[in-house]
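In this view, the complex is presented without one of its protein chains, the others remaining in place.
Here is subunit A:
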Amino acid sequence: MKASIGGYARARSIEHALSLFAEADGAGRYLAGGQSLVAALNLGASAGDMLVDISGIEALRGVRIEGDRLVIGALTRHSEIERNDLVARHVPLLAKAAPLIAHDAIRNRGTIGGSLSHADPAAEYPACAVALDAIFNLEGPNGRRDVAASEFFKGLFETDRAEDEILTAVSVPVAQAGERHAILELTRRSGDYALAGLAIVVRGDRHRIGAFGLGDRPLLCEGAMAALDRGDVDAAATAIADDVDPMSDIQASADYRRHLAGVVLRRLAAELGVAR
C-alpha cells in the first residue's frame, strides 16, 4: 500500500514547527525518526496527515548535565543513547535498554522522544522513564510545561501530550552513588516487542519498577516495589501479579504474561542481589 499523506514540511526551529502545525488546521502530525509513524502510514492506518518534520531542529538534540539531572534531547537516537558516555555514567538504565530496542537499522533512526510520545505499552523507554521518575519537557502554542513520567502515559498509545505539543527533552535524575539499574525482557525473537519486561531502579534502599508489555501503558509496580523495599522477593513476585494488567493477544495470553512478570522480577532481584 502507498502512504497517503496530505503534505510535508521541514521545520527549522521549535517555533517554526509549532506554526507549521497550526497552519495544518488539525491535520498536522510531527515526524521525528519515523520508525512507527511511517510504518503506520504505509499500512494505511492514517491518511491525509500534514507531516511536520522536526528531525532537523538542533534545539531538540544533545545530552547534557543540568544540576543533578541528565537532560536528553528528544531527537537523541537509540543508537546514540547506546553509546553516549553521559548516559552510561548517569542513567545506565537507558544505556542497557537501548540495545533491546528492535534492530540496528531502527535504532539508527528512531528517537527517544518519538518512542516516548508513541507510548507503545510494550516499548522499553516508557517503562524506564517511569522507573527513573523522569520529567518530560513539552512545548506547545501555549508555552512550556513539565510532566512527570508517571502522569504522562494515559493508555494505549495515549499520553498527556496535546497533538500540537512537541516533547522537547527528557530530564532524568542522575544516578546517586551505589544506585543500581537493571532491565530484563522476554521476547519471542531478538528485537521483538517484549512479552513481558521490567526495568528496576534501586536508589538507596528504595526500589522503583516500571513494567512493559504488561498493561495498556507502562506501569509503576508499587506492590512489588514495597515488597522489594522490605527485601521480600517472594512477596514481590506475588504482588507484581496484581500490579500488572496484561492483555491477551496472539503471541501470549494475559495469564502467561502475568506469570512471566513474576519470573522476570525474580531474575532481576537475583541480578541486583536483593535479599530474600
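A few comments on the model shown:
Operating definition for what follows: contacts are C-beta pairs under 8 Å (C-beta built on N, C-alpha and C of every residue); 3 or more make two chains touch, one makes a residue touch a chain; residues count from 1.
In the analysis below, contacts and distances are computed from a predicted model.
From the set "Response regulator receiver domain-containing protein", "Seven times multi-haem cytochrome CxxCH", "Sarcosine oxidase subunit beta" or "Xanthine dehydrogenase family protein molybdopterin-binding subunit", the protein name that UniProt assigns to the chain left out of the figure is "Xanthine dehydrogenase family protein molybdopterin-binding subunit". The missing chain, though absent from the display, is touched by one residue of A:Ile183, A:Ala252 or A:Val274; that residue is A:Ala252. Across the interface with the omitted chain, subunit A contributes residues 1-2, 4, 43, 186, 188-193, 195, 250-253, 255-256, 259-260, 263.
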